[in-house]
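Only one protein chain is missing from this complex, and each of the others stays in its spot.
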Amino acid sequence: MAEYRALTPKRLLLIASLLAVGVAAPLVLPAYQLQLTELLLFIVFALAWDLVGGQMGYNSFGNVLFVGLGMYGAAIVQVGLFYDVGLYNAARGGGTQFVFDVPQFITGLALGIPAAALISAFAAWLLGSLVLTMRGHYFAICTLGLGIAAGQIAAGIPWIGAGSGMLTPNPPEALGDVALLLYYLALGLAITCALTFAWLLSTRFGLALNAIRDDEDKAEAMGLKTHAAKVTAWVIAAGFLGAAGALYGNVVRFIDPVQTAFAGATIGVWMILMALLGGKGTLAGPIVGAIVFQIMKELFWTYLLGWQRVALGLLIIAVAVFFPAGIVGFIRERGSAKAKEQNQ
Amino acid sequence: MTSNLLILYEAPALGLQLAIDGILIGAVFALAAYGMALVWGVTNIINVAQGEFVMLGGLISILGAEHGLPLWLTVPLAAAALYALGWLLFYTVIVHLLGRDMFNSVLATFGIAIVMQQVMAHVFGAADRIAASSLGSWFFLDNFVVISKMKVVVFAACIGLGLTLAWFLSRSRKGQAIRAVAQKPEAASILGIETRKVYCLTYSLNAAICGAAGALAATAYTIQPYGGLSYTVRSFMIVVVAGLGNLGGVIWAALGLGVAENFAGFILGTQYQIAFVFGLLVAVLVFRNWRLRRQRKHLE
Partner (left out) sequence: MTAMLQVTDVTKAFGGVVANDAVSISVPQGAIVGLIGPNGSGKTTLFNAITGAQAIDAGSIRFEGQEISRLLTGEIARAGIIRTYQQPRIYGGLSTRDNMLVSASIRRGSSPSLFRRANAKAIAWADELLDFVGLIEKRDILAGDLSFGQQKLLELAMALSNEPRMLLLDEPTAGINPILIDSVIERLKVANSKFGLTLLVIEHNMPVIMDLAQHIYCLAHGSLLADGTPEAIQNDANVLDAYLGAA
C-alpha cells in the first residue's frame, strides 16, 4: 500500500513525459534501438523477478525458465501455425519453403506472445505448487536447478532444433522496420507490467506478499492463504516473463537453448542483479536497476570484450556484498535518516 | 529409450559396467559434497562456486601434467593453489557474508562462479580437457566390463582424502575448533576460539578439498571451465539427502547418485544426463519437503 500514491497533476506530468521519452527514444537514437528494446525487456525481467524475490521474499534463481519457455513457446506458435515445426528446424529455418508473408508474420506474433505468456504462467502454476513450499537456500538452489534442467532438456529435443537452437520466423521485407515494431511492443509490455504491479502492490494482495516476506509463519497463523498467494504471484510474474521472452526471441532472432533461452548464468542472474542494484522490494528499483545495468553492460561489452562476464560477475559480488539495498533503498535510507535527524 | 532398456535387460554385464563407473565417479562427488557440507554447517553459507573450485583444481593439474609433473605432485599443487584462492576469497568476499541473509551469500558465490568461469576459459581455453593417463584398464567377463585403472586410483584417493579429512575434524585441535564453532559459535568464541579464523580455515580447506577432487578427477574425467555448476548441484543434492555432518551418508548418497546418473545417461541418452541430475535435484527437494510437510515442517 506504501507504493500507491494518488494521481496528482505532477505525477501525471511525470508519467506523460516518461511516455513521451519512451515513444521518441528509438526515433531520436536509432543507433541504440536494439539496446533500448533490450532495456525494456530487462525492465520486465527485473520487475517480474522482484515481485516474487523482493516483494514476497522468495529469491528465485530460475526465473529464466519462464523466459525460455516464452521464447520457445512463441517461436513454436509463430512457425507451427503455418509450417511443420520439426521440418522447419531440420532446415534451420532457412530455405525458400519457410517464408512468412505479412499477415502470417503478424498473426504469428499476435498469437505467439499471449501463448508464450500462458505457457509460462501454466508452468509456474504447476511448478509453484511443488517448489513454493520450500524456503531459503532450498528454494534458491531448487529454482536454479529447474532453470538449468530446462535448458538441458531443450537441448536434447530435435523437434525444436536441439542443441543447435531455433530461429524465429524471418520477418517479411514488406513489413518494413520490424525492429521498431518490436520496440513498441516491448514498450507496451513494460508499461503494462509496471502498471499491473503498481496496482497489485496497492491492493491487499500486495500487503499479503509483503507479509509473507516478513514472517510467513505468522501470515499463515493469521489465516492468510499464503500458498495460494505465493503461487498467484509466481504465475503473474511468469506470465510477464513469458511474454517478454517471446519478444526477446524475436529480437535476437536465434534461440540457443543454453546460451539464450535458459541462460542461468547470464539473463537468469542479471535480472536478479538489476532488481538488487536498483532496490529490491520497491517498484522503482527494478526499473532504475535495469537502466543502470544496461548502460554498464554496454560499456563492458564495448571496452572489456572477452572479459564482460568477469566484470558482471564482479558487479554481482560487489552489489550482493556491499550494496544490497540498491540505489532506491540507499536514497530512502538517507531520506529516513535525515527525517530522523530533523525529528530530534 | 525403451530400446536402451532392452539392451540393459539382454546384456546385464552392461548394467554392471554402468554401476561400477557410477560408483567410481561417485567418490569425486562425495568429496566435493563433504566440503560443501563443511562450509554449510560451519558458516551457514552455500558455496555456489563449489563446482568451479573443482574445475580449477582439474585445470591446474592438467597444466601441471602437461609440464611433466606426476599425479602425486599435481594433486597437492592444485590443493595448495585452491587453499590460497579460498583464503583470498574469504577475506575479500565471504567474510562480509557471515551472518547475513542467505540470499546474499548464494548470489555472491554465484558471482564468484561466473567470474571464475570466464577467467578459467581465458587462461586454460574453453575446451573439454582431460589429463592423459597411461595406466590402462582391467577387462572382465569376456571384455564386457572394462575398468579403467586410473578411475580406481581416483576412487581410492578420494575416499582416502575424505577419511583423512574426517579424522582431521575429529582428532586434531583445529578440527575440534571447527566443530566447536559449528555447534555453538558464541560459546566457542567465549572459550577463546577466534571464530573468524576458523571460518577462514573452513572455507579455504573446502577449496583445497575441491581442488584435490578436481585434480584427481581430471585424470579420468573431462574438465571444462563452464562445467562447474553441475558439481555444485550434485554436492548440494548429496548434502540434502545425507544431512549435514554425516560422512557415511554423504558417501552413500554420492555413490548412489553416480550410479543413478550413469544409468539415466544410458537409458535417456547422454545428452540428458545433466538434465537428469538437475531434474533429480528438484525431485529430491520436492520429496523431502513433502515428507516434512506431513510433520508440519518444511525445508528451510
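Should a chain be cited, it is by its letter among A and B, assigned in written order, with residues numbered from 1 in that chain.
Assume a contact is a pair of C-beta atoms (placed from the backbone, for glycine too) under 8 Å apart; a residue touches a chain by one contact, two chains touch by 3 or more.
As the structure is a prediction and not an experimental result, all values here were calculated from the model.
Listed residues A:168, A:226, A:260 or A:294: the one in touch with the omitted chain is A:226. Within the complete assembly, residues 1-2, 4, 200, 202-205, 207-208, 210-211, 213-215, 217-227, 229, 281 of chain A touch the chain that is not shown.
Quick note on the criterion: only the chains that are shown with their structure count from here on.
The touching residues of chain A, when paired with chain B in their complex, are 53, 59, 61, 130-131, 133-142, 144-146, 148-149, 152-153, 155-156, 162-163, 264-265, 269, 272, 276, 306-307, 309-310, 312-317, 320-322, 324. The touching residues of chain B, counted against chain A in their complex, run 46, 93, 96-97, 101-108, 110-119, 122, 226, 229, 233, 236, 240, 269, 271-272, 274-275, 278-279, 281-282, 285-286, 289, 293, 298-300.
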